[in-house]
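Selected chains only, in their assembly positions.
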Amino acid sequence: MTQSTRTPIPDPDAPSDDRSFSHVLVQDFQAVRRTSLALCSPLEPEDFVIQSMADASPAKWHLAHTTWFFEVMVLAPALAIGPLRPGWHVLFNSYYEALGARHPRPRRGLVTRPALDEVLAYRQEVEGRVLELLASKTATPRTLEMLELGLNHEQQHQELLVTDLKHLLFQNPLKPAWRTLPEAGSTAAEPLQWIEWPAAGTVEIGHQGDGFAYDNEGPRHRQWLEPFALATRPVSQGEFLAFIEDGGYREPRLWLSDGWDAVQREGWEAPLYWTCDGGCWRQFTVAGMRDIDPAEPACHLSHYEADAYARWAGARLPTEAEWETLASKHFGAAADADRLQPSPSGNWGEVWEWTASAYAPYPGFRAAPGAEGEYNGKFMSGQMVLRGGSCASPPGHVRPTYRNFFPPSARWQFAGLRLAR
Amino acid sequence: MTQSTRTPIPDPDAPSDDRSFSHVLVQDFQAVRRTSLALCSPLEPEDFVIQSMADASPAKWHLAHTTWFFEVMVLAPALAIGPLRPGWHVLFNSYYEALGARHPRPRRGLVTRPALDEVLAYRQEVEGRVLELLASKTATPRTLEMLELGLNHEQQHQELLVTDLKHLLFQNPLKPAWRTLPEAGSTAAEPLQWIEWPAAGTVEIGHQGDGFAYDNEGPRHRQWLEPFALATRPVSQGEFLAFIEDGGYREPRLWLSDGWDAVQREGWEAPLYWTCDGGCWRQFTVAGMRDIDPAEPACHLSHYEADAYARWAGARLPTEAEWETLASKHFGAAADADRLQPSPSGNWGEVWEWTASAYAPYPGFRAAPGAEGEYNGKFMSGQMVLRGGSCASPPGHVRPTYRNFFPPSARWQFAGLRLAR
């Protein structure tokens, strides 16, 4: 999964003597695991079990699946133990064909047992065993690498847990709040400016070096870029409102053909979670319904909406090579993490930004053998790359080389756009 | 809704002075309400919220809806009060067009809030108000009639609560148990014999008299019957197994055309909840998986399967007039209530019995005006009548005139068949 590891690692299966690394991992492990529970702390027990659409998963499933990942990827190979909970394997295997049968994804919301208490006990048991393993100093570099992957994996699920819950609670006519948010403002965003890339030439993109990265972020490689420019910030809600009011959702010539089909089939008239009560646009947030803040970045857009907006604005979406080239040099500080509503900070990392690039392997990419190789590679079809991270992304996931990906019709992520030209 | 009421009732809107009736109602009310909670007592909180198919409802919904029924049918007209929980009305109105908007039925399982605790508090508040009303001696006969309807309504939902939960838990690969059951036996059922109705002539069917009955049980009316015979007991699981082993599910000529379509489309090979592990048939019950008891009445059959079995056996399903005529005279004692698995008692009331009669109004039937009139009449299309009551039916619902009804493809009720010829 991880393409790079810490150097030097002479024998990946010999015990690791890198004590400081283990120590950091223990702290990271405990912090990540605590965060998952903290995200769930405001929930009612009833909120944990429902699956509001096939693309989403219940919160209880996220808590169990991320634990199962440590069990099968870290504990089982390191300790040569059988399943801790016989029968659960099929429930919490997400999509690893190499790991055997699995409960069909659209049926994750039909499973009431194990109850939440049992899942929490399972979490504790696995955590205890992982900490014992780390304390024993017998963990091999390979084990530590899988542990690091498991942490990043759980962090990805933390963002999904948030977006899945938001989608679920929106289905309720009562539109319940789940967290608090600061008041929304009502001023416009900063004026939009452009960062220019003036000369044609080759660039290098992709992950390099010692830090953690997913396999799909490499290999680092060269690409040819023609001159272009990127906007200094994502499109704001106020700007997107102008698109709506100009009839953007009713003009087929602004849309890709598949996008226009989606507009008509789904009856889209605004971003997901927006509603119009008597001419006044409001939106559902983790704190319930509230007025649109025109300065906030627009989000909960599909790729189709992002693309149509860009066409309407006389611009286009950037390629991921363009995005990464400027982000790594000119984007400055990323936004703060874990606010669950994008803010008008002007920083990057507020909303995922749809690119014009289909999700495909970089030149020379090879998936690892075994279950680990199923993590990213097999999804390289029918999806578009998003860059930048969002207000719901865990710290560390907001980095220039990170490649997020979703089908072009997906709207339940905190996804917006940045204009290119 | 109720076609008959206690005599004499000079003014349905004047205060009732029938003290003994009120007293019985208080006890009945408290007992019925307690039973709903008792049925739920072995459940985990997670079991209350999921809807496993469009025809089913979450347990929490049943608890709230039956309470809402008392609120809108009893309290609101009697006390002239507005909604106790603004916003909940749309969630817990099942299908009463006369009472305004309602959350779409297939989306009942997307509602996590109000949480179970809030629903239980709502139940207590409504119960308290109903008891106050009864204690005040100001309740009119009309109010008492609606209260009695509400009790029967809640009892109907108790049976649905059981069958919906059974369906939900079956979706779980772990096949969890929820109640205990006595061991299954392995002997055959009593030999099947016939009760003859020897002479052609008119009979009267339908409800008559003072006891409670739903509007669809009347008016009592005459029908012409030709000679016929009914079996002394329902078809047993052992007998149904012989049908399976004789290839009954693979022979189209045994089936109605719609039934054969269902067999092929759904891949039916046995009753719902039956599975075949290496030649050994087992079935899911409220106590989890267990072996088939050949002496138990076969159930969880669709009308199509009941009809095909009867054809295979050289017999047919009875009409509801035939069934009621013999049941009211010759069926003896009904089975005990609330066992949640049909037993080989030989009594009636173990499983609902599909009839050959489409659900239609009796001659002279008229639905009441208002919401009450939507209770039964508007469903008189596309459904078949079942008679007799099941192991999950509340006491009192097992009576000869009771008309249960489901679409011919429904299998999640405790429904079997009794042969006629």
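Per-chain residue numbering starts at 1, and chain names A and B are given in the order in which the chains are listed.
By our rule, a contact is a pair of C-beta atoms (placed from the backbone, for glycine too) under 8 Å apart; a residue touches a chain by one contact, two chains touch by 3 or more.
Every value quoted in this text rests on a predicted model; they were computed, and no experiment measured them.
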Please state the number of copies in the whole complex; 2 are the ones shown in place. 4
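The rule we apply is simple: only the chains that are shown with their structure count from here on.
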Partner chain B, residues of chain A touching it in the complex: 44-50, 52, 60, 87, 90-91, 103, 107, 109-116, 168-169, 171-174, 176
